[in-house]
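Next up is a structure, given as structure tokens.
Every protein chain of the complex appears in place save one, which is left out.
Residue numbering begins at 1 within each chain, and the chains themselves are lettered A, B, C, D and E in the order written.
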Amino acid sequence: MDVAISTLLSPIILFFALGMGAALLRSQMSVPEAFAKGLALYLMMAIGLKGGVEMSKNPLTVEVMLVLLAGVVLSFIVPAISYFFLRVTTKLDQTNAAATAAHYGSISIVTFVAATEAVRMSGLDSSGHMVAVAALMETPAIVTALFLANRGAKRETPVAGSERGELIREVALNASIVVLVGALIIGWIAGEEGTARVEPFFVGLFQGVLCLFLLDMGLSAGRGLRQGWRELSAATIGFGLYMPLVSAALAAIVVMMLGMDTGDGALLITLAASASYIAVPAAMRLALPKAKPSIYLTLSLGVTFPFNVTLGIPIYIYLAGLMSGAGG
Amino acid sequence: MDVAISTLLSPIILFFALGMGAALLRSQMSVPEAFAKGLALYLMMAIGLKGGVEMSKNPLTVEVMLVLLAGVVLSFIVPAISYFFLRVTTKLDQTNAAATAAHYGSISIVTFVAATEAVRMSGLDSSGHMVAVAALMETPAIVTALFLANRGAKRETPVAGSERGELIREVALNASIVVLVGALIIGWIAGEEGTARVEPFFVGLFQGVLCLFLLDMGLSAGRGLRQGWRELSAATIGFGLYMPLVSAALAAIVVMMLGMDTGDGALLITLAASASYIAVPAAMRLALPKAKPSIYLTLSLGVTFPFNVTLGIPIYIYLAGLMSGAGG
Amino acid sequence: MDVAISTLLSPIILFFALGMGAALLRSQMSVPEAFAKGLALYLMMAIGLKGGVEMSKNPLTVEVMLVLLAGVVLSFIVPAISYFFLRVTTKLDQTNAAATAAHYGSISIVTFVAATEAVRMSGLDSSGHMVAVAALMETPAIVTALFLANRGAKRETPVAGSERGELIREVALNASIVVLVGALIIGWIAGEEGTARVEPFFVGLFQGVLCLFLLDMGLSAGRGLRQGWRELSAATIGFGLYMPLVSAALAAIVVMMLGMDTGDGALLITLAASASYIAVPAAMRLALPKAKPSIYLTLSLGVTFPFNVTLGIPIYIYLAGLMSGAGG
Amino acid sequence: MYQRKRIELIIEKMAHKRAGRIFESCGMTGYTVLPALAGYGGGNRWSRDTDISASRDMVVIISIGDVARVTETMTQLEDLLGEHIGVVTVSDVEVLRPDRF
Amino acid sequence: MYQRKRIELIIEKMAHKRAGRIFESCGMTGYTVLPALAGYGGGNRWSRDTDISASRDMVVIISIGDVARVTETMTQLEDLLGEHIGVVTVSDVEVLRPDRF
Partner (left out) sequence: MYQRKRIELIIEKMAHKRAGRIFESCGMTGYTVLPALAGYGGGNRWSRDTDISASRDMVVIISIGDVARVTETMTQLEDLLGEHIGVVTVSDVEVLRPDRF
């Protein structure tokens, strides 16, 4: 519980709260899009490099491969479960339910980072390859969601102006995957020594940049909530709160089955429980333009993200502790 | 005097001079708005955090409260004096005089930061709560100025499209107040230990980012001067040079009355003497759209700001030394 | 050769390769223009300051003056040679050949920085005044190129809307010259002690920011190549590969004649061999708007830049070693 | 194709929410706000990247609607522009889906 | 001066390449894409700087062409806009150099 409290009072979470508060009080302040996008690039480069450097220290084992595979499988399955819950408990139509489901199957890299911090603050360790797991879990959910959205009625001809493969390119080569995986490989190749000279930038500043970025996320989340909550029924909001726990439970089983240790387990659970708010919304504009951002974004960024970074992560660490105890 | 010279030759001031020189020579270079706005956010977060951490070390005393109150009172009064001088000595009409007066009652956070540096370089100390004073002094001036601008003739119906409370929201919750006060509180809560991990970003980089920001301020000030000086009479330019001294004198009395020590006193005097160039211009576009930015901005950014960061601050430190000697 | 390999595997080059790869695979990722422009400003300030601080440690000698002069002369001459090769070996018309020639006479500051790193990694030293050489070499090439472009037919009246001196102002006071020279002078004035407080920003972060910037350069280079290569004949692409070597040979003679030491020599050779991709393209839009960016930019950024930072620099260091051995 | 009207309003960025509220209250079905980079008016030039206060930034608001609503909107914009600087124009356009406006 | 048509298409930023391909395949000689800052439609407001996902960003595409090509382009845009949100208008303009369009 101590960890929970010190997490909640860390500057990172406090700046998120500041942004959210400012937005709810209708402050007009904003972080320019170009600047925020630059910071997001920085964060992904830093995470990737760090993971790669750590991976360069250990050989790639079968256990690691299994964790990567498990992440992919989770990302394929979670949207199906999400879609089921959404269709049964809310009034969302097929398209909106599928689009929302894609968000919950994919991951939030900032939630992942926050969990990494919390894991560290709990005195636990985590491994570099979890970054690779995060990158791999971004995309599969979109495949499942598109399948769900397009069951039954479908256009037979592609929409005017669309190009074969544009969606795959957009999704599989989006900025966050390219930068995460690219930086991971660079960190792996360059190793600790090779990256020493970029450490002051990528390691030293990381926490501070994260504060600035979370201020912006708080503003976005708060504004989304303030403008979008009217479109969300109680059942939909409820989904944003219990779905992370459902995914977490599923991931917890995986953690136990694979005998992962607590730190990595907590990260895998967090990834499963987190919902995308950058890569998937962008992909949905191309793949399911009729789905409403005011539903899926408000839910993912306004409801699930705040839940995860405050209450969720401590729960997931606790859960991972139980599971790794049980499994090992 | 040594301090004055080493202040003048510090990279911060030299980069300001570089920007101003480049603009006056009509170089086309510029700092992209989105980037400059991001840097401004960073600077305010850094100042707020630092102030908050320092405040967390000492209890809030009655003396501190009195300084906060004095700042507010100064911000209310200075615009009235400014307005009087403008109306008597220049040909500015009611609206332009009021809008300009608002700038001089409010504060410039960069001038404040430059003064903090100069105070430190003089071997003096300053307190964290001076950041709170700065935040509190931003707004009251606007109230006085609007009162002055709207005396006599006034629209009875609000302008089409305006919303009750929009101006208050804009002014009281503008980015600089939200971030300064928010970061101050975060620094206070998190304390030295809690902010240790963000220190490399918020403390280590501060001076350097300030250089980059002042390069941009120099460019803005120089361009403003080059384009706007024709609109300014000698009397108006004169106002931009003597008004800081008038405010400083007023603040100096407060410093003596409250028995403030030299460092804090110099900062309070600097705040009174400084003029806003971001928050108040924005508010004026909403509240007094007929007032001309080419007058108030040129004066505040092109005349008073350069005066303050070069000659003004050494004078204010000297003055504070006299006053705290006199008072204590 | 070891140096060559460790240069190729440094994070800086790997991030360039990542960007180039992503662009060639048609990833949609991008670095926002405002952010990239901000980083470029940072890099130039950092380079200038570093050079200035180093220059402040040594007196300005005649040898230094001669190197400055040699740089200017090289920048005047290289475009003429480039133009000759382009007209003889490719089908480019007068305007496009002249515009392209201007790029090869001018310099690439990022190539310069990469060379500085490689020089350092080879255990060699380089001097601060080489930054001044870089700044001085930016412009003269444009003069030669305009002369070449305007031989024969010429408008007698200036184009509508143009202003006397606008081109000179644009070229001689472009951002990179103003900031490089300005920061150099500031570093010189402030010295090691005066710049100590901005060191964490300008020195500590330099390598990391460079990684981010080179990721963007890779994206630009890759996209340029993918879109522009159809406009380039084999002969034109060939020019982009052999011209750097021709310029390098010319500069090598200078290095020998002036008896420069290996480190500085390698930098002068690199400057001569490098081609501009920011300052000159901008100037060409004003001076020779009919010339095609898809030719000169693709060549300079897509062909010559990658060649230089991978194979070129090790060659130039080796060449400088030969020459300084021969000369001294 | 169907006849509609297009309003183009050039106004201070700080005032664009006021304008937006007018469009919304007059029943216009939508509008789009474009940032301006620089401009000239009343003998003065401004530029976004060279004014750190950003207080001179302007935006252009485009809104498509039917004649009745556009007329109503123009009346209220006239009042707004009495206070604020800026320029408004109306022009004829053809649209594809008339029910959207 | 010569009569031409001006298409103005307001569309999601994510879909602008699709629109661009339509303009290109219908023989329009060029188009220019402007970023939007904020907007309102279907009862919802969006703003570039307050939505970290950037998924609601819109752009405005302007393209000048002759009647025949514009008509052809509009047909295909109708199909695109059946899927995507957005608004398209056509208006009359005069140009200087008729051979460019």
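Convention: a contact is a pair of C-beta atoms (placed from the backbone, for glycine too) under 8 Å apart; a residue touches a chain by one contact, two chains touch by 3 or more.
Not measured: the values here are computed from a predicted model.
J.: Let's see if you follow the contact definition: name the visible chains touching the chain that is missing.
T.: Every shown chain touched by the left-out chain: C, D, E.
J.: Among the options C:Ala114, C:Met130, C:Leu268 or C:Met284, which residue touches the chain absent from this view?
T.: Of these options, the touching residue for the absent chain is C:Met284.
J.: Residue by residue, what part of chain E touches the chain that was omitted?
T.: Against the left-out chain, chain E lists 1, 4, 6, 16, 20, 23-24, 29-35, 59, 62, 64, 91-97, 100.
J.: Go through chain C and note every residue touching the omitted chain.
T.: Residues of chain C in touch with the missing chain: 23, 30-33, 36-37, 159-163, 166, 216-217, 219-220, 223-224, 227-228, 277-278, 281-282, 284-286, 289-290, 293-294, 297, 301.
J.: Residues on chain D that touch the omitted chain in the whole complex?
T.: 8, 10, 34-42, 45, 58, 60, 74, 77-78, 81, 87-92
Note that only the chains that are shown with their structure count from here on.
J.: To bring chain B onto chain C by a C-alpha fit, how many degrees must it turn, rounded to the nearest 5?
T.: Superposing chain B on chain C takes a rotation of 120 degrees, nearest 5.
J.: Cα centroid separation between chain A and chain C, in whole Å?
T.: The separation of the two C-alpha centroids amounts to 40 Å.
J.: Counting only Cα atoms for the centres, state how far chain D is from chain E in Å.
T.: 18
J.: If a residue has to touch 2 or more other chains to count, which residues of chain C qualify?
T.: 32-35, 38, 200, 204-205
J.: Residues of chain E that contact two or more other chains, please.
T.: 45, 77
J.: Throw together a list of every chain pair that touches.
T.: Inter-chain contacts occur between A-B, A-C, A-E, B-C, B-D, D-E.
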